[in-house]
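Excluded from the complex is one protein chain; the other protein chains are retained at their positions.
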Amino acid sequence: MIRFTTAGESHGQALVCILEGMPAGIPLAAADVDEQLARRQQGYGRGRRMQIERDTVELLAGVRAGETLGSPIAMMVRNRDWKNWSEIMDPAPHAGDPDPRRRAVTRVRPGHADLAGVLKYDRTDARDILERASARETTARVAAGAVCRRFLAEFGVRIGSHLTHLGGIDATRPEPMPADINAAADSSQLRTLDPAAERAMVARIDVVKREGNTLGGICEVVADGLPVGLGSHVSWDRKLDGRIGAAMMSIPAVKGVEIGIGFEAARRTGAEVHDEIDRERDRPLAGNVRRRTNRAGGLEGGMTTGEPLVVRVAMKPISTLMRPLQTVDLATGGPAAATAERSDVTAAPAMGVIAEAMLAIVLADAFMEKFGGDSLNEARRNYDGYVSHVAARLAD
Amino acid sequence: MIRFTTAGESHGQALVCILEGMPAGIPLAAADVDEQLARRQQGYGRGRRMQIERDTVELLAGVRAGETLGSPIAMMVRNRDWKNWSEIMDPAPHAGDPDPRRRAVTRVRPGHADLAGVLKYDRTDARDILERASARETTARVAAGAVCRRFLAEFGVRIGSHLTHLGGIDATRPEPMPADINAAADSSQLRTLDPAAERAMVARIDVVKREGNTLGGICEVVADGLPVGLGSHVSWDRKLDGRIGAAMMSIPAVKGVEIGIGFEAARRTGAEVHDEIDRERDRPLAGNVRRRTNRAGGLEGGMTTGEPLVVRVAMKPISTLMRPLQTVDLATGGPAAATAERSDVTAAPAMGVIAEAMLAIVLADAFMEKFGGDSLNEARRNYDGYVSHVAARLAD
Amino acid sequence: MIRFTTAGESHGQALVCILEGMPAGIPLAAADVDEQLARRQQGYGRGRRMQIERDTVELLAGVRAGETLGSPIAMMVRNRDWKNWSEIMDPAPHAGDPDPRRRAVTRVRPGHADLAGVLKYDRTDARDILERASARETTARVAAGAVCRRFLAEFGVRIGSHLTHLGGIDATRPEPMPADINAAADSSQLRTLDPAAERAMVARIDVVKREGNTLGGICEVVADGLPVGLGSHVSWDRKLDGRIGAAMMSIPAVKGVEIGIGFEAARRTGAEVHDEIDRERDRPLAGNVRRRTNRAGGLEGGMTTGEPLVVRVAMKPISTLMRPLQTVDLATGGPAAATAERSDVTAAPAMGVIAEAMLAIVLADAFMEKFGGDSLNEARRNYDGYVSHVAARLAD
Partner (left out) sequence: MIRFTTAGESHGQALVCILEGMPAGIPLAAADVDEQLARRQQGYGRGRRMQIERDTVELLAGVRAGETLGSPIAMMVRNRDWKNWSEIMDPAPHAGDPDPRRRAVTRVRPGHADLAGVLKYDRTDARDILERASARETTARVAAGAVCRRFLAEFGVRIGSHLTHLGGIDATRPEPMPADINAAADSSQLRTLDPAAERAMVARIDVVKREGNTLGGICEVVADGLPVGLGSHVSWDRKLDGRIGAAMMSIPAVKGVEIGIGFEAARRTGAEVHDEIDRERDRPLAGNVRRRTNRAGGLEGGMTTGEPLVVRVAMKPISTLMRPLQTVDLATGGPAAATAERSDVTAAPAMGVIAEAMLAIVLADAFMEKFGGDSLNEARRNYDGYVSHVAARLAD
């Protein structure tokens, strides 16, 4: 069982993450994490902060001489902007001027956690909520995901993503998909595989930015190289679909998730949905069969099938608008324009990177659950034994 | 924290469920559960089994004199068909003829857990998998959900659902929605609120049945009467969106979930998505504000807003087709037509009832998390204190 | 990860248990469970109920043709006395005479959960508490433990126990211990390995029984055949010591637990406590070393060492005394003699059997955590790979 916990406020000192339960012996360098952190920060339509931050990780615990130790891995990503916020966000009790709360956020933003959070946690300053509800928190998720994908890479698992929709504009999915999705997607400033759509999206962002408005989008995440049998059908909370659903829906601003053809599956007949099965040599991970199609998106009965795992995630537009929406002011009780804190136009391109990280965490957990093992060697030995066994089931 | 665990095979002796963590003093009768079990079994297009079963619950533990005790609640729903299956499904070691495995299922069905399960769990008879991967398991979920909704009802929470799509046919959402969704939906044989669509759906089912094919659909689940602040923004796995995502995606055959306007939110601008906020008296549950719209579906920042919670769930067609798909036979390794065990054309109408149950479980858990309390009285006292406090925040 | 949940009241219809997370393919018959249930019911000094009950299990789910399926295992042990209690304990709402609560328990027993439970759960009848706080609940634990020990037996793990103390009388630990502890202990009516002490204990029980008083005792539980490396040092809640501590201290009436020489370790110097290590061939489970002593009780740094795991558990006397203690009456608020419901003099001999079950559950969980595997074959393959690897570490 893998456990991962994040901490950190958007303008606090640092984002922190502890990833617990990874085996010993995984090769890991700070650069492996930094590479993913950089990917999270890319994307046309991001605001000034992405330039400020340029995140780098400090491996505080759990790694020695370039290898994991099996102990909890603690990672810290400092907020480079901290010096500008150290007074407002100071953890120390306030003594004398200036009062960190003198600039309290009270004009709560529609679509954000501000209002619900202030009421739930009994705060007067919505900053106490928004600092944690911020997408900045996903930095820590990406760091944890980077370790998990490093682990999965040892088993040939590769996780990529691309943007399939942005603010009303669809990107056409290339057929066939590139072998290395991220190599292609990361070279696009919007992480889309459709250059024509990309141009339209950029134009759309420019317009919407001038309007002080924001945009959402849809990403597709694909994991290749998975063996059949991750997850389980036996209990509701072991099903991989549900665990993926939880992971994706927990990403800030995500409002929908689907696997394989997803909602479209509800519109077709069974014959048009279910993937027929053929024998095929040299596909040991799938038990030496192949689905003629992959509408199931690599999951049947809560388990991987050995086909690529395909997940799509829908993100709503950013909820901080420079042309603010109508709301109430907590301080006066009267109507007000919502607070407009510095923000991006869209976070949808980066969302794919975050969704990759969450998928990596879910999959690494499913790996550990199935294969056990306290060292990479042991996990690999167990994995190899299983794959050999599965491959032999339908052998000639 | 509520824990719920289910057990039981489709043609085994019984479905069993333990629901742990409910407070003492909740009024509960077997009839409360049976009513929900009956709702799960309705729906045009169901096969013969629905007539056979007519489920009733036995309250084995945790309830006395019509009240919960605070101890784990164990419920059992016997499979009435058991006498016909007691030999095939006998738990006892096989001694002499007939061999329970002589009728092994080896022509694994596309879309079902059969193949992945057999490989993962190292079985030769796919019956060892399909008996648990069956939708029959949801009986136990509905039983647990019935207890949770009985608890929630004490706080004025009402959960309903209706079918919005079936096999290519959309139902129009009535405007305004009926005050009691289930009163309306349960009087429809497909649990839809659009009579014209219902007629078309029935005709569609009849056609598809003749073809030996199957259908999926989409349900919408709505929870009314929730206070602001269930769930949390502080950690990925406390966000209510994620917990709902997990619960819904864990329902057999579900391939997608969305909250509020869901995927549509990715297509619009922020100004067209986020719900502006007005002061409004006499809405204590929402902190005396109202969203002008409810595109967020009652969730912001992983927390309830006090507006109705709206979730939509997409189910793929049933994977057992009477006109079977192509597959491999595990016994021979060669191609074969998939097993065609008795089955319905569609389970989509019932899926809404199951989704209601899962939502009830998630919400009861979120209630317990926020309000604590070991008795209904204590939970109510804590709830009342919170609602009073929240209502006073923006009081004049 | 193994999860196990129990339900059931002492005089309710049945005890129920769901054990989730066991692999498929474990040979299991009802007799395997019944054997352990019978062991729990033995022991001089038990009251009449032990004769009434003669527990037998019904395997409701998760087992087919004498093998586990990998799905949740549901077990039910009916209370044979139910017919005499069906009115008092009826789950149905009370309608008409006789009122099940007319015989409410209000003279709360010192030492029992009665008073704290009634206050916490806001009940007026302590029966609502004591029915669940009863030692009868351990029946369900023993059932779950029986499945776990069946699993562990496949790896050569053997768990036994014996009584080392009863009500002031020490039993001398034989040196060397018998190879099969339970074969010896189960032939004693008090489960002790010291015949002289047994005679004194029986006499003590007889005296104390006449006085209307009760006795506690101490059991020692030993697990043989464990490989080095179960548990972990990396996180507080992965340490096997802690998990054993939780399991043992959760047994009703247990007030202390110690591992190896336990409290005695605090009285000696390091040189007198720590077990020196020698090379020794043919001990693959321990990495081909041997501790010269086993004062650590088979655990170092939260992990098994390959030496026998030794745990001692102290149980207080039964809290229902036939010559009752002084208490308050909840109904009157005034002083009263505590309720004296039918009870045993001592449950200490049976406690060893319960502690064995709890240890089996903890160890099976630690096995699954380390070795993973969804089938017994897979778990064994992983186990064999690990043991070979460990054995080769110090090979010549």
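Think of it as A, B and C in the order they're written, each chain with its own count starting at 1.
One rule holds for everything that comes next: a contact is a pair of C-beta atoms (placed from the backbone, for glycine too) under 8 Å apart; a residue touches a chain by one contact, two chains touch by 3 or more.
Bear in mind that the values here come from a model prediction, so they are computed numbers and not experimental data.
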Residue of C:Gly70, C:Gly167, C:Pro308 or C:Pro349 touching the missing chain in the full complex: C:Gly167
Contact with the hidden chain (one of C:Ala31, C:Ala196 or C:Leu325): C:Leu325
Residues in subunit B touching the chain absent from view: 1, 20, 70-72, 229, 232, 234-235, 368-374, 377-378, 381-382, 385-386, 389
Residues of subunit C in contact with the chain not shown: 5-6, 108-120, 122, 129, 132-133, 141, 165-168, 208, 211, 213-218, 228-229, 232-237, 239, 241-250, 252, 254-263, 265-271, 273-279, 287, 289, 291-292, 296-297, 300-306, 314-319, 321, 323, 325-328, 330, 333-335, 348, 370, 389-390, 393-396
Where the unshown chain meets subunit A, residue by residue: 3, 5-9, 12-16, 18, 20, 23-25, 27, 29-30, 58-66, 69-74, 76, 89-94, 100-101, 120-123, 128, 131-132, 374-375, 377-378
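Note that in this section only the chains that are shown with their structure count from here on.
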Chain of greatest Cα-centre distance to subunit A: C
Inter-centroid spacing, subunit C versus subunit B (mean Cα positions, whole Å): 36
Where subunit A and subunit C are represented by their mean Cα positions, the distance between them in whole Å: 43
Touching two or more other chains - residues of subunit A: 229, 232, 234-235, 370, 389
